[in-house]
Every structure is written in C-alpha cells, then in structure tokens.
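Only one protein chain is missing; all other protein chains are in place.
Here is chain A:
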C-alpha cells in the first residue's frame, strides 16, 4: 500500500464480505426450501429469502467495485483520494440503505407505499428511499473518483474503470422508471439489469483484471492497455444490441429475435478475450509474485466467466432455443455461473490481492485461500451442471410435452437435493475465504510452494 487513503477500501471490503456471507447463506436457505418446501413457509416465504439472496449479491458486488476503485485509483493516478471523508460517508449511506432494505423485506413494512414500501421488480425491489440513497452515494462516489483521476496521472485502466462506473451509475436512473404498461416496464428494466452485467460491469471487470495482471505478472503496461481497449470495445459493440436477447417474448417487436441472437452471440468474444488475456499475461510475465492466491482467483475468474457467461449464455441465447428454455432452471444455471465467474471471483481476486496489503501483512493463509477457491468453484460448477440437467428435463417435459409445471418440478427433486449439496460446498468455501482473509495465523496450514521475493 503506497497511499494512506487506500485504507478506505478495507472498510468497503469488510462490509462486502459480510454481505457475501448473508448472500450465500440466503442462497443455501432458498435451496433448502426447494428440498423441503414447508420449511419457514409461513414465517419467511421463498420470495423474501430470494430477495435477500439476490439483493445482497448485487450490493456486495457493488461495494467490492467501489472499494476496488478506491484501492486502485490512487496507484494509477499516483495521488491520494480526493476526499477520504466522502468515501466513508458514501459507505455509511450504502450500509444504512442495505439494512433498511433488509428490514423492509423481512417485516414487510409499509406495503404499497411508494417511498417506503418494497417495490417488487426483480432485483430492484428496494424501497424508493433506498434507491435514492444509492443514487446519492453513487453521485458522491463519481465526484470523488473523478476528482482523484483528473488531478493525477491518467491511464487506460483508470479511464476504462471510470467510464464503466459512470455509465453504470447513470443507468441506475432506469431503476426509478416503472411504467404502468408491463411490457414497457420490462423493456426498461433490462436497461438496468442487462446493461449492467453485460456492458458496464464488464468494463469494470476488464479494468480491475488488467490492474491485477499488471501487478501480478509485471507485463509491460503498454501491452496490457491495448488489450484492455480491445476487450471493452468488443464488450460494448456486442452487449448494447445484445440486450435484444431479452426482447424476444415480452411484447417487443419480432425483429429483436434476429438482432438479439446475432449480437448476443458476439457477447462471447469479450469473455473469451479476457480469459486469453489473463493466460497470455501470465505466460509472458517475468514477475513471480508471492500472492499466488490472488493470481489463482484472477485466472479462475476470467476462465469461469468465459464458461458461465460465454458458454452457458450462448447455450440459450439463440431465439430458437430460448423459445423453449426461457425462464427455466437453465436460466438459473447460467445466472449462477456467470455471476460467480465474472463478478464474485473477480471481487475475491481483488480482496485476496489488496487485503493483505491493507493490513500490512505478507500474503498469508494462501493455502486456505486457495482451498476456498476450489471449494467454491467446484461447488458452483457442480450446481450449474445439476441445474442444467434439471432445466433440460423441465424444458422437454413442460415446454415440449406441455406437462403441468408443478408435476414436472416434483420429478426434479433429486436435482434440487444435489443443488443443495453443492451449495453447501460453496457456503463452506465462502466462510473459509472470509476466515483466511480476516484471521491471521502465524503459519500456513501446509508450507506453500517456494515463494520468490516480493517485488511489489
């Protein structure tokens, strides 16, 4: 850690890790309700559990991005953050908002109230006051990071990161737009959901990945930054019109079937490039960085993102396929592996890299950390396979043969038991990761491979 103000990132990462634990435990609970449907059904029905699971996910990923930006920008700009106090204020607003949303969901406060009640659109259920809080926090953040970057050295990494963050905050405005016409509501809803994960967040991902690889492999900055622009160009060229893959069956015009199919197929390219980029950089790299866990997470993230977003995305993105698979367990399979690879693993890579520095300890608990990588990644991969099988059967029975939803689901219970099992592995892995980050042990559990001297 070269700059004092980077320390704010630590507070962001801690809050993110706390919500990560809640997210995974919420997922486990949701998975258990699939296995034992009467569990908690009167106290906390499935829809509430699911909101906690998905909302915690999105908020902790954002906290990770914000913290990551506060960690990375001083090093890129070669100056302290414009205002540390604003950064803490922003975090406080986000934490209060998150707690407010949780309490609103669990106790069903102010139902139907526009300002204080839950809003009931998937993923953006937060009451309006929380949404406004997020907006204010986003504005504070943008002001703070932009002032930092403008005053310092400008690099492609900080540039792409900033473009991504500005655009994602701007898109948040669509979270406030809820037309009475359901089809219009859906169309604009995707402006937040799709244009986040398949456009703006990809810019953030590519920038953070480039930063990590630059530090971990010691490859020439010029090479890294050229890759970066090529990657983000392919991301936006495909991802913007790729939104069309959600406009097949919601009342939008038929031409989206072609535009969506063609452009979303190209969406595989940036993920392929990010994976290739990561491996090429490691091969080319001269530096033998001691933080092996951060490198494992970086490579793992780009690889799993390629499979989860790229391969599993393509699997159901052509309109001829999507006609049958739309809104089945296949969607859930893809959603899990894509989110995990692209954004969960990437954030964990950043944490694994930054937290030891922020706490001014040598990379520690590497072995536990790497074990948590394999537990989580193995668990998510298995969960994805299981849900893909379940989804394939569901598609055939329900969409082709026309059998009733509930009876088809009953036949899938074995898969849901296995999904719970793989979720257990993920949850244990997540807790192990948190432990390995926060609890300093004097020695590694077993001695890691030879560690070359740290260069940076």
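FYI, contacts are C-beta pairs under 8 Å (C-beta built on N, C-alpha and C of every residue); 3 or more make two chains touch, one makes a residue touch a chain; residues count from 1.
Basically, contacts and distances are computed from a predicted model.
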Undisplayed chain, where the name is taken from the UniProt record, one of "Peptidase M22 glycoprotease", "C-type cytochrome", "Aspartyl/glutamyl-tRNA(Asn/Gln) amidotransferase subunit B" or "Biotin carboxyl carrier protein of acetyl-CoA carboxylase": "C-type cytochrome"
Chain not shown: contacting residue from A:7, A:79, A:121 or A:359: A:121
Positions on chain A contacted by the hidden chain, ascending: 33-34, 36-38, 41-42, 45-48, 50-51, 105, 111-112, 117-122, 125, 156, 159, 178, 180-187, 222, 225-227, 229-230, 232-233, 236-237, 240-241, 243, 246-254, 256-257, 259, 323-324, 326-329, 331-332, 398-400, 402-406, 409
